[in-house]
Each structure stands twice: as C-alpha cells, then as structure tokens.
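Got a structure for you, written out below as structure tokens; questions coming shortly.
Here the complex is missing one protein chain, while the rest keep their positions.
Going in written order, the chains are labelled A and B, and every chain counts its residues from 1.
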Amino acid sequence: MSSPKKIPITVDGKKYDVPKNINLVEALSSQGIRVPTLCWYKGMDDCLGTCRVCTVNVNGRPSAACTLNTTEEMKIEFDTSELNDLRKSIIELLFVEGNHYCPSCEKSGDCLLQAEAQALEMTHSRFPYEFNHYEIDYSGEMIILERNRCVHCKRCTELFTNDDGEKVFSFIGKGKDTQVVINKETEKSLSKHKAQEAMDLCPVGAILVKGEGFKTPYGERKFEKEPLWIKK
Amino acid sequence: MHKLDLIIQKEGNSQDRLIPILWEIQKDIGCISLDTQTDLSKKLNLSPAEIQEVVSFYHFFSEEYRGKHQIYIDSSIIADFHDRNQIKTTFENELKINTGSVTPCGTFGLFETSCIGMSDQSPAVLIDFIPVPSLTVEKVKIILNSLKNGIKLEEIILSLGLGDGANSSNYIQSNINNNIVKKGHFLFKKWSKGEAISIASQMSPENIIQVISDSGLKGRGGAGFPTGLKWKLAKEVPSDKKYIVCNADEGEPGTFKDRVLLTEFIGLLLEGMIIASKAVGASKGYIYLRGEYSYLKNHIERQILDFKESGFINSFPIEVFLGAGAYICGEESALLESLEGKRGEPRIKPPFPVEQGLFGCPTVVNNVETFVLAAQIIRFGHESFSSLGTESSRGIRLLSISGDVEKPGIYEYEWGVSISEILRDCKAIEPTFVQVGGPSGTMISNKEFDRKISHDDLPTGGSFMVFSKKRSLFDILSNFMDFFVDESCGNCTPCRAGNVILRDLLTKVKTGKARPSDLNKIKDWGNIVSKTSRCGLGMTSPNPLLTSLKSMPEYFENAITNKDENFLDFDIEQATAEYKEFHNE
Partner (left out) sequence: MDKKVISTISLAGCFGCHMSFLDIDLKLLELIELVEFNRSPLTDIKTFSKRIDIGIIEGGCSNDENVKVLKDFRKNCDILISLGECAIMGGLPALRNHLTLKECLEEAYFNVPTSNHNQTIPRHEDLPQLLDKVYPCHELVKIDYFLPGCPPSGEIIWQALAALIKNDKLEISKRLIKYD
C-alpha cells in the first residue's frame, strides 16, 4: 500500500511534511504539536467545531483547527502569546458560564476541561463568574444530567446513540439558554455499558452514570497520570 | 388528532417540511405543546426531542400558549427612540398584563421581538404576524378595542388606511408605506416583465456569469462576496440537483430595503433568480422569507404563479419558505439548515454552500437585492453597473435610513457616497452618531462624517441609523448587545458566553461602576469573541462596542468617575438586603 501523498505546511515558521487532506489537529499532533481541544477527539469522523479551543491562525486568519483539513502550503501560526491567550480565554469563558466546582465533581482528574485549563496554565478566569442556575436532571433511569458542568460541545447530542441507533441526547433552546435534554424513551433502554460510554464521551462531568463516580483514587486519575502538557 | 393529520397531508411528512408544519400549528393553536410535539413526532418518524430541538430554537414557536391574538412589539433601538415604551405601556395597561404573558382569558398574548423591518415607520408591532406600523397610543386603543369586539384584523387594517404602491394591492392589504425617498438611475429603471429573462435566454450560462462578473456585483447581504464568482463555483460542481436560494431573512436591525424590494420589485427578483438558475443549472428555487414578512407571502406567491402562467418558470419551481424568527438564519448556512427543517445553526465551512448546500447539493444563496441587481445588469449590460460606484465597490447600494431624520426610507446611492451627503439628503436632525450596517456594522461619530460607504471604508448591508445628540450612546450599545445575546444560536462558546460577558461589561460602564482598566477589557474581550466565533454573528457582534470605543473614547472615559483599581464597586446594602428581608428588618 502506498503511503498518502505528503504536502508541505508551515507551522510557526517551521516546515513540516504532512499527509494531504487530513484533519489539521491530527496533522499537527503527528508532528508533536498538541493543539488543545474539547469537542474534538482523535478518530472522530466529522468535527463539531463548537468549543473553539483549537483556534489557530491559518494563512493569517483565525480558524478552529478541527474544522480544517490540510492543504498545500498552509501557513499556520500556533504557539504565539496572542493565540495561546485566545485559547485560554475560551476555557476561562467556559469556567464562568457553567458552574465548575472541581472539588466536588465526579469527573475531576478525568475531565478534559480541567486538563486543558491546567495545560494552558489557567489560575483563575479573567471574566466575572456568572453563577447561572442550571437544573440537574435526575429523572433518567441510568443517567444523571449535571447541566452545571455542561460545556455545550454537542458530543452527546451529535455522536451518541443507543443500540438501536436512536438519539438519546438533544440540544434545545437558543443562545445562552441552550441546554442538553435526555430523551426519556431511548435512555430507558441503555445498557450499563452504553451509559458508561456516554459518560466517557462527555469531556466534562455533565453526564454521569448513576452509582458511578469517584472510583479512581486521587493521584491515579487519568490526567494526573498523563497530564496533557507532558510531551510524549 | 385530526387537525395534525390535515396539516401533514397538506405539507408532507418529511423533516424538511417540519417548519411549515410547525407554523401551521402555532398559528392555528397558538402554541406547539409538548403533547402536540409527541403526536407530531410519531407521524413524522422523528423523536419528540428532535421536534423540541427545532421548536425551542425559533422565536415565534412556543411550547406555551401565546394567545388567540399574538402581539409582538418591535424592540429595536429605533423603536425605543420613537416612544416604544409608551406604546408598550399602553398595550400592557389596556390588556392588564405584563409583556411576556397572555391575558387570563387567553385572548391576547403580548411579547417582544427583534427589529421587524419597520424602522422607517416606528414604532411597530406584529399582530398575528401582520405588521402594524406608525403606532400611536390612540391607534393601539382602537386596534385592541376592535379586536376585543370581534372585528377582524384585516378590517381594522383597512380602516386605518392602506399604504402606498403594492401595499394596498389585493394580495398585501397592509398599512405599510414604501417610503422610497431617493430613486437613483439604476435600480429604479422601469421594469418590463420578462425582459431580463428573454435577454438571458439568448445567452449561454458562461455568458451570463461573465456579464455578472464583469459588472463587479458583490453580494448585498453584507459579506460582499463577488456574485459572478459564486455562480461560477456553483456551476462548476457536477450535480444532478442544484438550488437557488433567495435570502429574504432581512434581520439586521434598521434594514428594511428588502421589504420594499419584495413589495415593489418582486418581478425583478424572480427574474434574477431564474437567470441565476440558468447560469448555475439549478432545478429549484426557494425564497427564504423572514417570518416577520409573512404578510408578503401571498403577494410573492401570486407573482410566482403569474410567472408560471407566462411560461417563465416551467422547469424551475420557486417556493416561498417562511422563517420563524431567528436573526442567525440570515447567515447562509444557518438558513440552509432551517430550510432543511432543523435548528438554524451555522454549518462549518468549508464545504461552502456552492459545493454542498441545501440537502448536500450545490446551492447559490444570494440576497434579495443581489438578484434584483443581477436582473437589471442583464437588461442594461455590465457597464451600466460597473461604471457606477468606486474601484472596490461597483454599482449602487440601497440604504434603509432610519432614526433621527426627517425623511426616513429607502435611498439609492452609488457606492462611494459620503456620510455627510447622505445626512443632508435625509435631513438628519443634529446627527451625532451613525450606525452604518446595523448592529454588526460600524458606529461612527460626527468627526467622521467625511467617510464613505464602500467596501474598503464603510461596508454595509444597507442599514443606516442616525442618532441625534440627545441620544445616549450607551442606550444604543446596550440595545445592540441585548440583541446579540438574544440572537446568538448558542452553538459556539465565544458567541454564546462571550456576548453575555461583553454585555455585562458594558452595563458596568453605563452604570458608572467601571474602572479605567475596563476599557482595555472591552478591546481584549471583544477581540476574543470576534476572532474565535464560528460565524459572522459572533465575528461582528463586538463591532458596535469596539468601533465606538475607537471613534469616541471620550464618551467611555467620561463614564468612568472612579479610577481606584484597588477597590471595585460593591453594594453591601444590596448584597445584604435579602438577609435583612428574611429577618423582616
């Protein structure tokens, strides 16, 4: 099998050869450049482009890296103080929009928002905390929806289905009032395994499986063992 | 439910018919309750949640009952400055309810909505989705009393006196006036039905595209993408099915020129669309008409029928599709999502609509004015257009002028006209600020009135709002920020959360609580939202704040009285009031 065609791109003034027409985040990652992401993860088919944490400059214009594929002679700016600050500011926005009480969260230590915040060296949010009120939905059979922690990434609403291929989560409302809701009918039929899958898909602690959580001891949780900022 | 079956029988049961179906239910029953949604979901083979996703997205759809007569008050800044509050209070007093609620008997519901495209005849309301402009306290009382006495809205409108031009025709019958103040020499050349189409029928698609390209026509929605190139790109994508979509979702506050074009130039618009369909090879056309203009639907459909009878559109059916109250649907990819019966959230680009648009097929989305101009260009040749305007901005531009002027209305100008000339023409009253291009455009001060309307100085989608010296800059900016917070679709972080933060920061300045460092925050935070947002809404929503801070820093500096950065304003009395109240103190 022949290897895919490689094309030259420039990142922060350095030249790299990367496969043509592959996801930009993935291309950069293959060159050892880790772009922060929340809604995107390796291996997904279509990007969601919702969180904007992966903003880079492409040919001089800010764009979400996850929404682009590599093209020839792409000129990318990534590691500049302005861009690092832009990406960090989005994480900070999420911290004030929701109510992220890490000390009491089941997902702490396994939470992508938290891990990216750490990697971007967030000590606090520059924006005023809003303390918005969000209802927690305990009515599911298997799943608790903790909306205070939701980052509106749409992973669950766009990518998750039950065994019959039916949607379990939906996005309702508009603007700041958008929220995820559970489809009671399809949620009922979830196996424990499937419910766990939903919890794992959620980058934060918004989707919880009843009775699960706080399983891994402090110090051994995912991002404690492998912080995002450690170069692999 | 028998009614639902009838509606579905009429509209069809595929997802792309969802919004027309929901419209019928909303108008018929006054709400789309969760039970109705469940019933509907079974009939459409969707999950109830999928219906709820759509219902909860659009302003004019509601799960709760909105009353037999649904009244929406225009909340634009222009209306604010034309005694909107007095009108609102009159409605509230007469109906004995607060805005945002329904009378106990369920006869009237009173709500607010973003600009309804009547800034030249403010204040205005929508009553049962029919606009009633130029309201006075007296008129409100007459209308409500008549409705209470069971008189039909159509009769009330007749008694108030019909508007000019086609507004008084059988198919519109509205109180609205066109207010065409300045007729230029291009757009207003007399229309002769079918002329543009017959010229185009002698041309090859390549030829048509060449003429449009040579004319230098750029999209009139605001972004200014070259129209010829857009058509060319769509033509080059091989596909059995292609679409032409007219964006008649004129949502930018202060704009109303498309309303007038749809009223008076609908024939030219259809010709422009038909010509585009020939150039691109499209088989179907849609006019995405904003819900606020639903009163024009019959009129447009009548013209379509007329064109059909004249044999102009044999193989290119054109359908009028009604939006349901969402500014974001003016963004072309959000509009396409909406046409497909979904939430109007902007798509990720690329792919662009010319490659993968409606139902995945190549689609040209152009503004109303763009199609009208294209038809005129075909009639009079590309030079008739390209010889007008400036190097970067060819041809003419319609402006919707409103605010503190003696002659609000529609003005045709060549690009390159200066602000001061426009202000003279419309007889502006002590002009102090002008918002060019609506809330997403540029705010300029009276020191900059020598600037020009053009793509390289002051680009505009047509909105031109003039504010006199008695207007407060911060009132204007607050209205705009409220608008963006309400209209953000919620899809991406910076626009959803960032606009709220920017609004709060503005409130801080407005209420005298800001410190000097807050002005830097406006710049920094505005920059964050505009650089990282997913679509044009978030990319431009900080504009009014950023441009007014740049052009009028003194207004902001004067609003800051306390320069002590160490101690921020904190009202301990207010913060402990709840506690004292709890203890009955």
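The working rule: contacts are C-beta pairs under 8 Å (C-beta built on N, C-alpha and C of every residue); 3 or more make two chains touch, one makes a residue touch a chain.
All of these numbers come straight from a predicted model, not from anything done at the bench.
K.L.:
Given the contact definition stated above, which residue among A:121, A:164 or A:220 touches the chain not shown here?
P.N.:
A:121
K.L.:
With the full complex in mind, choose from B:6, B:305 or B:577 the residue touching the hidden chain.
P.N.:
Only one of B:6, B:305 or B:577 touches the chain omitted from view, namely B:577.
K.L.:
On chain B, what residues meet the omitted chain?
P.N.:
565-568, 570, 572, 574-580, 582-583
K.L.:
Touching the hidden chain in the full complex, which residues of chain A are there? Just list them.
P.N.:
Touching the chain left out of view, chain A contributes residues 95, 99-105, 108-109, 114, 117-119, 121-125, 128-129, 131-134, 227, 229.
In this section, only the chains that are shown with their structure count from here on.
K.L.:
Per the centroid of Cα atoms for each chain, what is the distance between chain A and chain B, given in Å?
P.N.:
Once rounded, the distance between the two centres reads 33 Å.
K.L.:
Report the residues of chain A in contact with chain B in the complex, numbered from low to high.
P.N.:
Counting only chain A, the residues touching chain B are 47, 49-53, 55, 62, 64, 67-68, 86, 89-90, 93-94, 96-97, 126-128, 130, 151-152, 154, 166-167, 169-178, 181, 183, 185-186.
K.L.:
Per the contact definition, I'd like the list of chain B residues that touch chain A in the complex.
P.N.:
Residues 47-50, 52-53, 56-57, 326, 343, 348-350, 485-494, 496-498, 500-501, 504, 521, 525, 528, 531-534 of chain B touch chain A in their complex.
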